[in-house]
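Here the complex is missing a single protein chain, while all its other protein chains stay put.
Chain naming follows the written order as A, B and C, and within any one chain the residues start at number 1.
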Amino acid sequence: MSRAAEPLHRALGLTDDELEEIRRVLGREPNHLELALYGVMWSEHCSYKSSRIHLRRLPTEGSHVLVGPGENAGVIDAGDGIAVAIRIESHNHPSAIEPYQGAATGVGGILRDVFTMGARPLAVMDPLFFGDLADARQRWLVEGVVAGISGYGNSVGVPTVGGELTFDDCYATNPLVNVLCAGAMPVERLVLGVASGVGNLAVLLGSSTGRDGIGGVSVLASAGFAGDDGAVSLDDAKRPSVQVGDPYEEKRLIEACLALLDGGHVVGIQDLGGAGIVCATSETAARGGVGMDVDVTAIALREPGMQPYEIMTSESQERMLAIITPESWPAVSALCAKWEVRATVVGHVVAPIPDANGTLVGMLRVRRGLDGEVLAEVPASSLAHEAPLYDRARRRPANLDALRADDPSDEPVGSANDDLLDLLVDPAWVYRQYDSQLFLNTVVGPGRDAALLRLAGPGLPHSERGIALSTDSNPRWCALDPRAGTALTVAEGVANLACVGASAKAVVNCLNFGNPEHPEVMWQLSEAIDGMAEACDALGLPVVGGNVSLYNESGGHDIDPTPVVGLLGVVDSLVAPPPGWDWTTGDALVLVGSRHAAGPDAFPLGGSRWATRRGRRGGRVPPFDATLLRATFAFVTGEVARVCAGVTSDVTAVHDVGGGGLAGALAEMAASTGVGVTILDLEGHAELFSEFPGRFVVTTSDLRAFSERARGAGVAIVHLGDVGGDRLVLANYVNLSVSQVAARRGAALTTALALRA
Amino acid sequence: MVRIGVVVFPGSNCEYDAASGAAQLGAQAEFVWHSATDLSGFDGIILPGGFAHGDYLRPGALARFSPVMEAVARFAHDGGPVLGICNGFQVLCESGLLPGALQKNRGLTFLCQATTLVVTSTDSVLTSAATLGQELVIPINHFSGAYTCDDATLRALRENDRVVLRYKENPNGSRDDIAGVANGAGNVVGLMPHPERAMSTLLGSADGRVLLESFVTSNVTSNVAVA
Amino acid sequence: MNHFVIVDVTLRDGIADPEGSTIERALPALGFAGVTNVHAGKSFRLDVDAPNEAAALEKATALAERLLSNPVIENATARIATRG
Partner (left out) sequence: MNHFVIVDVTLRDGIADPEGSTIERALPALGFAGVTNVHAGKSFRLDVDAPNEAAALEKATALAERLLSNPVIENATARIATRG
């Protein structure tokens, strides 16, 4: 094979320049094991080498931010002595080859990021993106991914309370599976992934280590190398890279870790994710400015004959690394025994040593036996935080102007009845498979604008507050204008929170993009980050964490830019459910917010579902108008929050205008309630299907009182019509029976999946 | 105060919810680790929902061998009220404390949804405070919730009034629409739906209260009656 | 001495087999006509330490009946096999 001639560092995914850099750091030639460690840690997945310089432009500060980006999860102070941790990650590539296990291990991984901070995971969300369901493979992927999230999340005992479901050809061979987790803790339990205290022990908790996921971070995937320092020739059959999730192990791991933290037995703790032990040991040591000695022979193995590089880089699931004092070892091992969690001392913290210039450097040493032969010795921070960063070439796509000029405003109107029916999809088949109710916190579960949970859980101080979560994305907008598209996506998330009365407090994001070596993709990424920064600045939102997933390509084509935005909000008093979608006959139907989009087009259709379904993927995206959005969001949030606080209100139903436009929002409310609505006047067909955030459909039992409050807040409203009857009548464009709308929406997904109802 | 023991297996995940349900009705709920062998002092025992031992092999198959199950069997034999919710019901069936078995749902997916239950017997520690024919909206959350038993068992259940709850619209393929059954004495009851998740309108329904209320007061009432 | 044993667990006659019937229904559309009577079962592979095959089989049968299957709905049989 020609690969045999390839130098080892390249087989490990390192460039010639990167090898030079390693030589400079070490002041000598790296051995094979050391090269393998750099190979995984300097991979795109672990080092963010293409994106990091851009991510710095995101705002991360806020008075309530306890932990920003850089740790396993972001943490905010939610009040009442409770801190909320939140994180989002992708598990795209594993899910493409084994959808059940890929999705399941994605859930497992994101939970560990949250409980490693000391928080009990209380909610999961799952934004999912697949190709067209007409293709049998897509149906297999959807069923497998959903079953995997269900199988892992339900069993581990964390409610899955929401997510997203998008179908587009660009994801056909590269589905996106993102998972978000939020958890809560008493503020004083917050811990960081930091090693400290020379002589302290590094304890590996959880599963034994197998050959799972070696090359999961994609560097060893095509390696064939040999050496006498533990690196032997890789043989495909010996290298199963598919990880299998064990939710039962994870459940015990959660309980054991939270008990260890409650008992004050832990100095620092870190989950094992991508790049396994090498990542956890080098990151904790680097954050603490200390060194760490790791004994490869101490690690419990699932398979015989594993080599040091395999042990150090394995991505076996359900493992944690705790740093503890030697005195607490008896208590730690007793608690772990109760939960039947394996606990093994695999190393210890050592003092940093002076380098040639006298600077203290914490070294990661891999040894055979705790005092045995040193197999690798490298500065921990060089692995963890000092990968070379790239400012890769960026280029605005050449076809963008042509694409934007092809605006769908000239698309023939056709039958709005048919268009509307075709746009409706009830994702209930997905979320019915998720236990969304565990812990008795779920006031609004999946299927509405945002999930709303009581801020309560085992071990938390009493609170009347609630937290709200939403995940949003709009690859259709972002393909046309990644900057405005991403800004609008943030606005969409804030609007979703407003519908359940929550004020937005923090953002996390998962940036799913194509190949960063394509300048167009880097341009999209950079623009998206600027758009997110712009929106977050304008709305006063800190970004507390995120994840970047690159190299998402299908059949040689990059996916549309897909930044997924996760929003966390807080409701100060949650004693009654928010109004929801169910309206009542006789209520007045009001559009709240600016009726027209801010830009030159009153009702832009570029990037709308309506246009996309017609095969029109070009056009203009509405601009992001911060002033208008802020006022509308504050007003709606306040109106709903009063209902949540138990104050009597004339507001009876609330829904934001999102995907599917005004027609989509009204159809969803009608289908949910079984009661129709009649609107007499619309400013044209485009008003029905245009999608731009900042508009809400509200019903009120007292139009006059509601109008006065809106006027007082300086927010525009229009009385569109009144609720009642059994038909959805939208001027002279749509006239459908509510039961037909409900039936089509309810059956859309199962029909597309070719399942029997 | 009524003392309710909530058994915790490794892998249980509704123990807090069950304890909070009992506590809301004035009982004192205490967790009992699965290695416990002594249940004296408890007025009732709840086996909560979740995935005991990961539900590996079959739901309840490994949990049935946990040391606490011998104590639960003795407690039940002595007339103590025992309630198995969801996974707890599966454990009771596997242990032989209740007849039948729970198979995968007809649709082969996990189901989390509201169901309407009909009270079909009030002769049990779970349903004594309810009225016959009463309809209760209570959620289900399970993958293996299709109740199955052979013809003879079904006949016996019916003849002895041991089917305590039925689904109004069968969500999972349970035989005879069975959602919950009791043992001959009525002191051991299992059901797949989660009454502890239906304790407040803030969370969607308060219809579970009448069931848990029956349960937490059942021993007290019978003790009074005996005294 | 270790003996390799396979335990097969199948549903008892008359017990509904939704998994089997779902697969059976899906087959024609996936291009597999003429496949009927599909039934889903489980199998377990294990090494049993016992002085001889008969003893291993006895131990495995007890395990199969008491633990690996639920006699209310399932049948279980154990057999000595060779790895490969």
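As a working rule, a contact is a pair of C-beta atoms (placed from the backbone, for glycine too) under 8 Å apart; a residue touches a chain by one contact, two chains touch by 3 or more.
Bear in mind the structure is a predicted one, so any value in this text is a computation, not a measurement.
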item	value
Among A:Asp77, A:Asp113 or A:Asp246, residue touching the chain not depicted	A:Asp246
Touching residues (missing chain, whole complex) on chain A	97-98, 101, 207, 210-212, 237-238, 240, 242-246, 248-249, 302-303, 316-317, 340
Hidden partner interface residues of chain B, rising order	53-54, 56-57, 62, 65
Interface with the unshown chain - residue positions in chain C	2, 8, 10, 20, 23-24, 26-27, 30, 32-50, 59, 62-63, 67-68
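Assume only the chains that are shown with their structure count from here on.
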item	value
Distance from chain C to chain A - Cα centre to Cα centre, in angstrom	40
Gap in Å, rounded to a whole number, between the CA centres of chain C and chain B	30
Computed distance of Cα centres, chain B from chain A, in Å	36
Of all residues in chain C, the ones touching two or more other chains	none
Set of chain A residues in contact with two or more other chains	none
